[in-house]
Structure formats: structure tokens, C-alpha cells
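All protein chains but one are shown at their positions in the complex.
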Amino acid sequence: MKYFKSDNTASVCAEVLAGLAEANGAPAALYGMDPWSQQLDGAFGRLFETDVRVFTVLSGTAANSLALATFVPPWGTVLAHAESHIERDECGAPEFFTGGARLSLVEGAGAKMTPGALTVRLKWFDSHVHSVQPAALSLTQATERGAVYRPEEVRALADVAHANKMAVHMDGARFANAVVALGCSPADVTWRAGVDALSFGAIKNGGMNAEAVVFFPSAFATPERLTEFEFRRKRAGHLACKGRYFAAQLLPMLRNDLWRRNAGHANRLAAKIGAACRGCLTVPVETNQVFARLGEARIAALTAQDFAFYPWGPAGSGEARFVVSWDTPEADVDALCKALLALEADRK
Amino acid sequence: MKYFKSDNTASVCAEVLAGLAEANGAPAALYGMDPWSQQLDGAFGRLFETDVRVFTVLSGTAANSLALATFVPPWGTVLAHAESHIERDECGAPEFFTGGARLSLVEGAGAKMTPGALTVRLKWFDSHVHSVQPAALSLTQATERGAVYRPEEVRALADVAHANKMAVHMDGARFANAVVALGCSPADVTWRAGVDALSFGAIKNGGMNAEAVVFFPSAFATPERLTEFEFRRKRAGHLACKGRYFAAQLLPMLRNDLWRRNAGHANRLAAKIGAACRGCLTVPVETNQVFARLGEARIAALTAQDFAFYPWGPAGSGEARFVVSWDTPEADVDALCKALLALEADRK
Amino acid sequence: MKYFKSDNTASVCAEVLAGLAEANGAPAALYGMDPWSQQLDGAFGRLFETDVRVFTVLSGTAANSLALATFVPPWGTVLAHAESHIERDECGAPEFFTGGARLSLVEGAGAKMTPGALTVRLKWFDSHVHSVQPAALSLTQATERGAVYRPEEVRALADVAHANKMAVHMDGARFANAVVALGCSPADVTWRAGVDALSFGAIKNGGMNAEAVVFFPSAFATPERLTEFEFRRKRAGHLACKGRYFAAQLLPMLRNDLWRRNAGHANRLAAKIGAACRGCLTVPVETNQVFARLGEARIAALTAQDFAFYPWGPAGSGEARFVVSWDTPEADVDALCKALLALEADRK
Partner (left out) sequence: MKYFKSDNTASVCAEVLAGLAEANGAPAALYGMDPWSQQLDGAFGRLFETDVRVFTVLSGTAANSLALATFVPPWGTVLAHAESHIERDECGAPEFFTGGARLSLVEGAGAKMTPGALTVRLKWFDSHVHSVQPAALSLTQATERGAVYRPEEVRALADVAHANKMAVHMDGARFANAVVALGCSPADVTWRAGVDALSFGAIKNGGMNAEAVVFFPSAFATPERLTEFEFRRKRAGHLACKGRYFAAQLLPMLRNDLWRRNAGHANRLAAKIGAACRGCLTVPVETNQVFARLGEARIAALTAQDFAFYPWGPAGSGEARFVVSWDTPEADVDALCKALLALEADRK
């Protein structure tokens, strides 16, 4: 089987496993008071070129929901894209963690939102008690369709959000892939562009089971709210007893640009696949995901050749998604490209 | 520093780290559909000599709360000991996961509950809509005071619970220590004694960051409720993306009785400490925890000698807790015993 | 001032006040065990020509949310129109009462949903744990735009819902106006068309502060769920201590077709207004609400003449809404019509 189903089917990179081993072997303080966890703020602060507060959790779902719950009261609403992970793939986790806040959806190509569409959607809400209150904007970087927001695009959306007293959250499950694609610094596309909190994804990029929530200096991320974050995290069972084994996964990821190299590999190979199905791409390939309308026949043919991937969209759409991971063998990608080109040639 | 603070300060045993490495290296299905996760029901079923359904989560807090939420509606109440972890140490997690159910407390020596005390407490409740409804009994095995419930004690409590239409949950954060102390089979003190669901603790016993919720054949653990468990787990962010790295921690624990050996080591050394402070034990030593009223002077003296442990109870109580872990060096225990005996001799 | 703002600005009809007086004067059983409350199931059962279970609450918001919470688990979703009251005007009450379920929106003219649009929207959801689960369809009758669903339209939508294991809830804040408009029996457009539960609105139709939730015979409204309803209602503070004063408002409403006469008055006068602004109606007038694109100039002119009404839609849309109540004086309506026609004549 050649796997293009998800970057969650990938294995864990050697540096992360080594980090776990290195943290082992002696007692250490518990619940994040250990030396590894204590390095997280500093390490992420250097990456982002500013002071940050970092909290580890088990999953992207927990990271997103806990970040949102920090900003959004039960009667609040989160503006999010209709194809976002928090809307489509988290089983109502944002509602659970916020105590019943609402997602309000915005549409847009490539699973991206525009300031115009956001502004129109915000007109639904009134400040009176009958209406839920806009409290956060959640952007996905890279989006569920593999697209990226450029720093100035984030800035424009964040300006709309902040003008409406909404905090800006970025779901960065594939943040590394986006930064590599943009060629910018992590700071440029986050706090310098108005992001208040980031779910920094590590698992899809070679990690095992730890993600980080990063709070930037922000009028929304007040000390009181960060204290609340810690109560919420504990109460949700996401404060790891032996916290060092979360930190020990994340620190190697930041060392020597490992996060960048892993994402770069995936992006580069995805571009190859994108080239191989150029004629039928439904979204331009910017990161590690490829969406193409191959039609049912080609989907069946590829499946028969042991390529594992997901059809996309409603049944019968003929669209397919290929995800490349940090550890996808280049040979598998080349084989897929060859198969795609052969099928394309057959059609002609 | 010689550590007796908590079994969460311990490191991870080599077999667990090896399990992670063994599961690595190739793509695998995600979200618990991988071959390792698929072995969990079978492996735990063999341990418990019956069919079970097993779900992994990050922490004991999540395990307890998700198990309870499976049985307890928002208007339900969980009968639990006043010193239980769910009451004292989980920041209201049971309330969060159940949607606002209540803990109703029962007292008892050694953090143990008796059927009589449980029966008296149940008289508070009426079946009408003004009262919260008893829906689960939660027992801790071993208790927060290191005591164990014998199979017939569990049976007697479970009978009261079941007669009142309450499910029985066991918080087994230190289940291994209890089973070793009892010398019984895991089945004897769980489902054969009326337990419907168990939080099976691995982390304190040499694991890293995975715990298991085990559902036994039970009128309460219906297929519909187990399906609900899975929605609740996802929604709480406890469904690990790369599920194999949870299963790969738990499977080695069950192999070759590793769980039993780890707990046996801790229990045996705790008994040594218990013997060394025989005159001032506040609870008989049955598992891996020792509670002794040393007085402030001896607590200070031990602390000055680099023994790390927690004072217990309200400030000034003079009580101390020593926890022995799977990896506590016997030399550290011997040093502690020697120090305790020397301090005892000084007093005379 | 001539009031066309809302049917909530109307007063209470004499029969309802008389009902309160009639129930007064002697002790009576509390919490709905009084003789008045005990008549509700029978009285509504006669109205709906079937066995029903009826529960009173303070408001339409509570009625809708409690009915939905009966059918929808925390990980469920309610399919509703994008202009529905539960989406626009209840401050997230459905999320609060359900423990965090989600509203998923469907669009459609006249604030009505079609089976086709519903079917398309349902394709978003999968049965796996990553997706919220469709659990109820909520229809508004009459809609927020004054339109009505004909029995066969309700039937077609209910069939889609039931085929997807979703219960059907009807928000009947203006149910009386809809039934009068349709000229059918209340049964025809509810349970005979597949409705499982109805929020029966009384307040907008001459009542004071009691609404009724009516459960019809249904596979969804199981005895267990109705018992749960009662716990949810108590827990939400909606079980009135002196329940008789809720029942005593509703019973007169059902007596001698009062509900029908009140709604008939409002509908008839709304039709007059509809005729007076025939050229600029944005939705055909079917019940007691009139929506017309008058333009800002005419809106200003009417306001200057002491007609009180709400502009509708986003600022600058030029649309206005006129609501006629059970007690709106015909003279006020005639004055409005005259003013509208005069303004229309001026424009030509």
C-alpha cells in the first residue's frame, strides 16, 4: 500500500522518539513543572521572536477548543470557514469546551475566507441579548484545501475581527507546511499579522501525540484568561501527569529547524503530484495536499494499483485528495505521478 | 534528591519505550484503526477473563470522567468518597464531562466507603424531579489512602449500587498495586464483584501518557452507551490522531505480567517504609503509599536530608505521605528507612 | 403611537386574565399537580385529536430548547433555517439546553426550507465520530417571514428527517396564525404530517407568560425521553412553583376557539396591509406579518406619522416589517393602509 490518506497515518520522526528517551531515566517534577516543559515558552518564544505562553495538549481538537474557550463565552460565536476542521471534523468540540458557543460559517474558495465575506456575515449579529455575540475569528493555516493565507491576508481579516472585538485564533494543524510555502517567518504570519493564539500542529508533521497552544502578546490573552486556560485544560483531562513526555516531543521539533525540513519534504512532493494532475486540480497546490477531480474511473484504477487515498466531497463527486507526509517515500510519490500520467494518457 | 512525592514523577519503563519504537517506522491507520489498537480488546479481555471494550485516553482524569459520563445524565449524581480523586484532584472534570452532574460524598476511614454509609447517603435523594438522581457509584482501588477493597467489599457496595439502579465505576489509577496486594485475579475484584467500568491506570505504573477505560459485560454498558462514549471522547479531544502510540504503550504493560511486577516492586518497598514508621502510621500500609504522622520536626529533618515528599492534610497536621514508584531505587527506600529509624531513636 | 412592532407588545386577552382569577382563591397542589395543570393533556389532546403530553414553560425560547434537548444529544445537530428564531433570536439557547449541540443551517425563500435543500445539507455529515450527528429538524410555522408550510410540505420534510433518524420539531410561536391561514385542522399540519413535538405559542396570541410544549405519539418521544424532559425543565428553572397559573392561561385559549379567533383577527388585518403595499412586498402575506421594501424615505415618513415598526434586514435595506397582533385596532390598520397608499400615490 502506498499511503496518501492523511498525515496522521505517518509515523513519528526519529528525533521525537529520541527526545522521549532522553527525557526518561530519572524522576522529574510532574504536571509540567519538569525542566523540559519549563523550556517550552523560551523555545517557542525564540521561534516566534516574541514572548509567548505555551500549553501542551493531546490533540489538535483539544488545542483548538481550549484556545477558543479562552476567548469565547457560552453566548459567543466563532466565525469560521464552512469547511474548517472545527466545523467538519471535531464532533462539536468547540461547543463542548466553550459551554455551548456557536460556530457561524463563512464560505470561500480554497477553504479561505475573505474580509468581505466575513464583514457580510458579521451583519447577522446585534449587540442585544437576543443574538449570540461574535467573540473570535478562527482561521486555518494551511486550510483544509491546502491553501495558505499570506501575511497581508491574515492582517486584513484580523483587522475586521479586532474592529469587532473578536480575538483571532489560528488553527495551525499544518502551520509548518504553510510557513514553508510562504517562505516567511512564523512571526510574520501570526502575531505580526494580528493572530492572538495559535494551535501549533506537531503531530501531522512527525510528532506523536502532543500539540501546543501558543498565546502571543495580545489584549485578548490577558493573564486572567491564561490562568483560566489552565483550569480548563486540567478539567478537560488534558494536563498530562508526566508532562515532560509532551515537552520532549515538541522541543526536538523546534531544534535545527526540524519542523521546517519535515514540512518542506511534504510540500515538495505534493508539488510533484500537483504537476502530474495539473489538468484536473480543483485547488492550486500550495502545501502538502492535492485535490483533483479525477473522475470515478481513475479513482478506481488508482485504488486497484494499491494507492490509498480518500475520495473527497459528496459521493460521486469524482474528486480525490492526496496528502503527503513528512515520511512519505519519494518513490511512492513518483509511482503515483507515473500512474496519474499514464491514466491521463489513456484518456486522450 | 530521593523522590517519594508521587508515582507521576517516575519515569517510563523500558518496555513501554520499546513498544513505541516497535510501532513506529511505517504508515498505519489512524484514530485507533491501526493493528495495535485493534489488539486492545483482546489483550485486556485475556487479562480480565471476559469480553471487554477498551478505549484509550490521555489521563486518569479523562478516563474517570468519560466513564462516568457514559452512565450519568446531567441531572444525575455520582456517589463517591470525600477523599476521592474525582472530588479532590480533577478540578470538576466529572461535572464538565457529564454536562453538570453532581458528586455526592460519603466518608469513611482509609478513604474507603462502607455499604452502610452508602445506604444512609442514598436516603437524601428522591425519585421526583426536584432531586438529582443517583446514577453511579465510583470506588477508588487502591484508595487515595493506599487502602484496598477486598472482592467481597466491592461486591457488597456494588449490590447497593445496582439495587438503586446505579452503575459501578472503579477508579483504578493504582489498580495494579491493589491487585498485587490482594493476590486475587483482576476479574475477581472487578466484574465478578459487580464493577461495570474500570479506569485502568498505566501511567503511575511505568506508562507514559495513555490510560485505558475498560467496559465489562454489563446491563449499564449497553452498545448504545459505548457508541456514545466514542462521540464523547472525540468531542473532548481524547481520540488520539495516531492511536497506535497509545496502544503501543499499553500492550507491553500487559505482556509477561509487567504491570504486576512494576506494582509489586512498589508495594514491597512501601511495606519497608511502613515498617520503619510503624508507630505513627495513620493508615495501614497495603499498597505503595505510606501515611504517617511524623510531626513537623521529623518532617523538617527528613526534608533537610534531601527526601522529597508531600506533607498531607491541612497545614500543621504533621502527617506525611511517601509514595513508592515502580522505579524507586531500593537504596533510596533503605536510606529513608534508616533516617526514619534514626529520628525515632532520637525521640526516645 | 400605532404599534406594528411585534406581537409581544400586545396586551393579554380578557379570557386569560379571567382564567387566572378563576384559578385563584384557595390552596392548590403545587408544581403542576393542581387540577388546572392536570387538564392540559386532555384539552390539547382534544384540539389535536390524539393523545398528547403537554408541558408548560415561560417562553418560546425555553419551549424550543427543551423540546430540542429531548431529541438531540450534545454531539447532535439540529437542521434549521438560517432565518429561524432558534438561530437568530435565542442567544444560543439550543446549545445551552442540549449541552452543546449545533445548529446546521439551510436557506430558502420566505424563511422556508425545501426537502431538496435539506437533503443537500445532510450530505455534510458522516456517521463516524468526527462529525456531529443530525438528530432533529426544526421547522417554524408560521415562518419568521410570515410564510406557512402546507401539510404536504411538512410531510415531505418530515420524511427526509425521519429517513435520517431525526425527530421533527415545530416552532409554533405563531402556530395559530398558520393554522388559520391554512384552514386545516391542527392535527393535519402536525403529527399527521410527521411532527414529533410542537412549541405551541400562546403569548403572541393573547397570552401572558406561558407556552406549551406538546409531544405527539412518536417513536422519538419515548416515555424515557419525556421523563428526561421533566428533569431538564426543573433543572432549568422552568417548572413553575404555582403551576396552576400557567395552566389557567392556556386552558381559556383553547376554549371556544379563542386561539383561532385571536389569530384570525391578526391575519385578516395583515392582509389589508399587504394589499396596501402590494407593489413592494418582499414575501407574500400569509399570516400576521407583512414585509415590504418601502425604501428609506417612506419608512421615515411613516415613522414621522407615529407608526411604530421595525426596519428589517441589514441597515439600509429599505425593508420594513409590520406585525399585527390579536388586539391591534382595525382603525390603526386602516390608518396605516391609508398612509401607505398616500405615500405610494406621491411616488407616482
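Points to keep in mind about this one:
A, B and C label the chains in the order they appear, each numbered from 1.
Quick note on the criterion: a contact is a pair of C-beta atoms (placed from the backbone, for glycine too) under 8 Å apart; a residue touches a chain by one contact, two chains touch by 3 or more.
No experiment lies behind these values; they were computed from the predicted model shown.
One of C:Gly42, C:Pro217, C:Gly237 or C:Pro314 touches the chain omitted from the figure, and that residue is C:Gly237. For the options B:Gly99, B:Gly146 or B:Gly207, the residue in contact with the chain missing from this view is B:Gly99. Within the set C:Ala62, C:Leu137 or C:Ala292, the residue that contacts the chain not displayed is C:Ala62.
Seen across the whole complex, the unshown chain contacts chain A at 73-75, 99-100, 129-130, 133, 228, 230-235, 239.
Not every partner is drawn; the one left out touches chain C at residues 1, 3, 5-6, 8-12, 17, 20-21, 24-31, 57-63, 65-66, 90-93, 96-97, 203-204, 208-209, 231, 234-242, 245-246, 325, 327.
Take chain B: the residues that touch the chain left off the picture are 74-75, 77, 88-92, 95-96, 98-103, 105, 123-124, 129-132, 314-315.
Simple rule for what comes next: only the chains that are shown with their structure count from here on.
Closest to the protein's overall CA centre, chain by chain, comes A.
Our note on geometry: chain A versus chain C, Cα centroid distance of 41 Å, whole angstroms.
Per-chain Cα centroids separate chain B from chain C by 51 Å. Residue positions of chain C with contacts to 2 or more other chains are 74-75, 99-100, 129-130.
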